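What you see is the complex with one protein chain gone and the rest in place.
Let's look at chain A:
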Amino acid sequence: MDSFKQNDGNRDELIIQQQRDIEKEISDSTPLVGEQLPLTCLWAEYNGDDVFTAKIQDLAKKYKFIRRTRPDGNCFFRAFAYSYMEYLISNNSAYKEFQKLAEDSKDKLVELGFPSFTLEDFHETFMEVIRRVSPDNPGGYNKVQSELHKIFNEQGYSDYVVVYLRLITSGKLQEEAEFYQNFIEGDFTIEEFRHQEVEPMFKESDHIHIIALCAALGAGVRVEYLDRGEGCIVKAHDFPEGTEPTIYLIYRPGHYDILYPN
């Protein structure tokens, strides 16, 4: 058995260890979801860069605040969930509708073939989070908002919400596989894509994730793209197109944060 390639195994472990160290550094220094900050705090990050300074100025005309999320590959899902629930806290009828949809989603996922035994865990936690941010809870908006913030910074809850949204997204891709196959580059089948790019935690999201999640939940997202692209204007994109957004996000290459319109 002398020809076993032991070194490869060790190398894998070293790489995994290094990844862990980097993740730990990020998690020690950045909360899962931060406090609301004035949008112009972004200037500090691009100190002196003309293109970005101009673009942030443009963005500041439309948005007052930004709320950062931890850059751990789950940022889209976490930002989406936080922002959407913040909207739901102040909109009782949308909240009720969403609660019903979330309640029914488990059976739908089981029908699509997800294992009910483990799905139940995530669903239960997801429903618990929704109950805890009900607009009917005593104390009014501010109290419920601070509960939301607390929940989203407790790793156990926060990550379970992300997992569940990933499963909903994956379910939507499967349900309408024929349609979503068109968005997938390369030789990936929808099945492979779901298992490799959607369901695993810490995998970054692309347009296809956003479109599928919005479609599954009936929600609208506006994403503002802040990058080095031409012009002094920040380009926005609505998902699905033509829908009035309830969630506002800023995308900088590789990362999503939450925006608050004026």
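In the analysis below, contacts are C-beta pairs under 8 Å (C-beta built on N, C-alpha and C of every residue); 3 or more make two chains touch, one makes a residue touch a chain; residues count from 1.
The criterion applied here is as follows: contacts and distances are computed from a predicted model.
Peer 1: Since a chain is absent, check the UniProt entry for it and pick the matching name: "E2 ubiquitin-conjugating enzyme", "Proteasome subunit alpha type", "Ras-related protein RABA2c" or "SKP1-like protein".
Peer 2: "E2 ubiquitin-conjugating enzyme"
Peer 1: In the complete assembly, which of A:90, A:181 or A:196 touches the absent chain?
Peer 2: A:196
Peer 1: Specify the residue from the set A:107, A:154 or A:227 that touches the hidden chain.
Peer 2: Of all options in A:107, A:154 or A:227, contact with the hidden chain holds for A:154.
Peer 1: Just to verify: which one of A:56, A:163 or A:249 makes contact with the chain not shown?
Peer 2: A:163
Peer 1: Decide which residue listed in A:63, A:114, A:152 or A:239 touches the omitted chain of the complex.
Peer 2: Touching the chain that is not displayed is residue A:114.
Peer 1: Determine and list the chain A residues touching the chain excluded from the picture.
Peer 2: 1, 3-6, 8-9, 12, 114-115, 117-122, 124-125, 154-157, 159-160, 163, 166-167, 195-196, 199-202
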